[in-house]
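For this view, one protein chain was removed and the others were kept in their places.
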Amino acid sequence: MQSTSRHFNSNARKGIADAKLQAALSKLSHGFPVKRLAAMARLPEFEALRDDARDIKEHTLANLGTYLEIYEAKVLESGGHVHWATDAADACEIILGICRDVDAKTVTKGKSMISEEIAVNEYLENNGVQPIETDLGEYIIQLRHEPPSHIIAPAIHLSKEQVAETFRGEHRHLQTGRNLDEPRTLLEEARGELRRKFIAADVGITGANMVIAETGTSIIVTNEGNGDLTQTLPKTHIVIASIEKVVPTLEDATTILRVLARSATGQEMSVYNTFSTGPKRPEDLDGPENYHVVMLDNGRSKMLGGEFHDMLRCIRCSACLNHCPVYKAIGGHAYGWVYSGPMGAVLIPGLQGLAETHDLPGASTFCGKCEDVCPMRIPLPRMLRSWREKAYAARLGSTKARFGLAAWAFLARRPSFYRPIMAFGVGLLALIGRRGRFSTLPLAGGWTASRDLSAPEGTTFLSQWKRGKR
Amino acid sequence: MGPRELILGNIAKSLKESALSPSSRQEIETRLSAHANNTVPRRGQGENEAQTALFIAEAERVNATTERLDGLEQVGEAVLRYLASHNLPGSVKVAPHPLLENVDWSKHPTLDVARGRAEDSDQASLSVARAGVAETGTLVLHSGPECPTTLNFLPDNHIVLLPQSQLVGAYEEAWEMLRGDSNAMPRTVNWVTGPSRSADIEQTLLLGAHGPRRLHILIINDKKTT
Partner (left out) sequence: MSDMAQKDTDKKNMDKKNVGLFVTCLVDLTRPSVGFATARLLEAGGCTVHVPDSQTCCGQPAYNAGDKVDAQALARNVITAFEDFDYIVAPSGSCAGMIREHFPALLAEDEKMSARAQGVAAKTYELMEFLHDVLGVSDTGTTFQGAVTYQDSCAGLRELGIKEQPRALMAAVDGLSLKELDDGESCCGFGGLFSVKYPDISGKIVDDKAEAIEKTGADVLLGGDLGCLMNIAGRLQRRGSPVKVRHLAEVLAGMTGDVPPIGETKE
C-alpha cells in the first residue's frame, strides 16, 4: 500500500476529530490492558517467562543463519518447500508463482502482518488471483480497502454501523432488508459468506507467529479458527514468514506462546495454537498436499546486530499499542502504513525511509510504558531516540523547533549568559502574566492552543538563593 | 547469487560486525537435541485428580463445557444427551480412532454415527485428544489417519474425548508424549483452548467465529483399565 506516514500530523488530527474512532480507542484502554494485568496476576512466573522469552530470541538471533539452515532442512525432510525472498517484490512473485502452478483462482488468507508488509493482496489481484481475508477484522478492512489500524484487531477503528454498511454494499446477493444491528448478526453473516470461500479456495496463505528449527514447524495463533480452515481445506498451504521468526525448539516456542496471548489480549492462551509441519501425510484423511514456506528478509538481516537489532525480538503482540498514550489518542491509521504504535514507529522508518516518516519516532512522550509492557523487553524508547538522532543529523523536521532548541542549548551551555538572560525573560513574563497564566502568548502557540500556560513567579530560584532567601 | 545465499550472507556479515557471540554448531545441535524446558509454571503441577480439577476450571473459564464419565460405555449416551440438549439432530461425525472403535454405538440406534473427516454439512464431531493440559484447560489434538483435523474446525459442535490418564500439567509434558509416539511431527498439532471466538467488531466478544461454536469435553476415567 501507499504510505501516508508523511502526513502524520494531519492524519493524527483526523483521528482525534473522529468520534467513532475515539469511542473505540477509549474502549481499548479499558479492555486489553485490564485483562493483561489480570492474566499476569494469575501467573507468578510471568516475569521469569519474559526473561526466558527474551533470552531465547537473543540466542536465536546470535545464531540466526545456523538456525535458518537447520529449519530449512527440517521443512524439506517433512516434504515441504522453502523459498527465500530478499524483499517484498520477490515474495509476491514467489507466491503468485505457486498459485499459478496449481492454477489457483481464489486464495483464502489467515491474518498475517508480513502479508500486509509485502502487499501481496494487491499483487495477486492484479494478476488474476482473488485473495480473500478470513480473519473477521481483516475481512472487513479488505472489503473497505483499508489498512489494518491495529496489528491484532485490524478493524478496531470501525463501529458496527460502519461494518453493516460495508456488508450491505458487498453482500448484494443477500436480502436488502435483513437485520444487521448487532455484532452477532454481522459475525454470522461473515461466517456464512466465508464458509463457502474456505471450501472453494485452491490455496490457503497464512503467516507464522514463529517457525521452529528443531522440527521444521510453522505456528499460527488465532481465536477464530479461520487460520486453521485456511490451511487445512485447500490443496496448497503457503506460509509467509520472516527470518526473525525462527526459534530453536518446541519448548522455546511454548515459552513465547505463554507470554504472547497474555500480553496481547490478556487471554491465558489463544483459542487455537496450530503447529504445522509439512504437507498431509499419505495416510491422512485431510490437510493440504503441498506446503510452501516463503522466508522473507526485507531489511531484517541488516538490522541484525545493529542499533535496531532488539526490534527483531518483536512477536507482534500489540501490547505497546494498547498501552501507548499516543496510539490511544490518534489510532493506527495516523501512522500511515501497516504497522502502528511504538513498534510501528520503530519499524516504519527503516522500511519506508526516515525522510518521510520522521514524525513517527518524533511523536512519543517517552513515557516508557511500551518498554514496560513489552513481553520481549524491547527498549522501544531507546530505538525511537536513535531515529530522532538520525533525523536531527539529517536536519529533518521543523526548522523553528530546531532553532529554538539550538538557541536554548547555546545558552544552557553557557551559565554566565544564561542566568541574566533568563532572569530578564522570566521577569518580563511575570510582569505581563499577572493573571497567573496566559491563554495565548507569541511563540507559544503550540502550547496555548489546547491549554493555558502558567506564568513564572518572576525571579529565578538561583538569584533568590544567592541573595540568601531560604 | 540466489536470494538464499544473499540473505544468509547478509546475516553472516551483520553477525560478524556485531558484538553478538554466536554458539558453535555443536552447541546448537546439543541445545536442539536436549530441547530443555524453560520456566514451567507451577500452576499445573500436582496429583492427577488436582490437575483434572484445574483442567476443568480453566476450560470452563474459556467457555468450554466438560463432563466426567466413568468409562467408554457411557460415551454414546453422553453424546446423545449433549446433542439433544442443544436441539441438534442425532448424528455425529466420529474420528476413526481405535478408542472410539471400542464404543458400542449399536446400543444407541437413534444416534447416526459416521466415521471420517468432516464435511461442511456435519453439525457435530467427536474426536480424541492426545493430551489435556491442566495449566490452561488446553486440548492437544494432532492429525493422522485416526484423527482428521477438519473434525476440530468445520462442525459447529466439537465434542472431544479426553482420557483422564492423558491429562498433564504443562504443555512441555504433552510435547514429550508426542515425541514418544513418533520421531517426526504430524502434519498438524492443535492446541485448542475453548471454542472459537472473535472480538473484532467493537471489541465485543462473541463465540463461534469460524470454528466450532461449542466445545464439549468428555473426560473419561480410564484409571481402572490402565
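Per-chain residue numbering starts at 1, and chain names A and B are given in the order in which the chains are listed.
We adopt the following convention: a residue touches a chain if its C-beta (ideal position, glycine included) is under 8 Å from a C-beta of that chain, and two chains touch if they have at least 3 such contacts.
This one's a predicted model, so the numbers in the text were calculated from it and none came from an experiment.
Novice: For the unseen chain, which displayed partners does it touch in the full complex?
Specialist: A
Novice: Spell out the interface residues on chain A facing the chain that's missing from view.
Specialist: 9, 12-13, 16, 29, 323, 325-326, 329-330, 362-369, 371-372, 385, 387-393, 398, 401, 405-406, 408-409, 411-413, 415, 418-419, 422, 425-426, 434-437, 439, 444-457, 459-462, 464-466, 469-470
Heads up, the rule we're going with is that only the chains that are shown with their structure count from here on.
Novice: So what's the Cα centroid distance for chain A and chain B, whole Å?
Specialist: 29
Novice: In the complex formed with chain A, which residues of chain B make contact?
Specialist: Interface residues on the chain B side: 2-4, 6-8, 10-12, 14-15, 17-23, 25, 28, 31-32, 35-43, 58, 61-62, 96, 116-118, 120, 136, 138, 143-145, 148-150, 152-154, 171-172, 175, 184-204, 206, 208-212.
Novice: Report the residues of chain A in contact with chain B in the complex, numbered from low to high.
Specialist: These residues of chain A touch chain B: 24, 27-28, 31, 42-45, 48-49, 52, 56, 59, 61-70, 78, 84-86, 90, 134-137, 140, 153-156, 158-160, 163, 183-184, 186-187, 191, 194-195, 198-199, 213-217, 223-226, 228-229, 232-233, 243, 248-252, 254-255, 257-258, 265, 267-281, 283-287, 295, 297, 301-306, 309.
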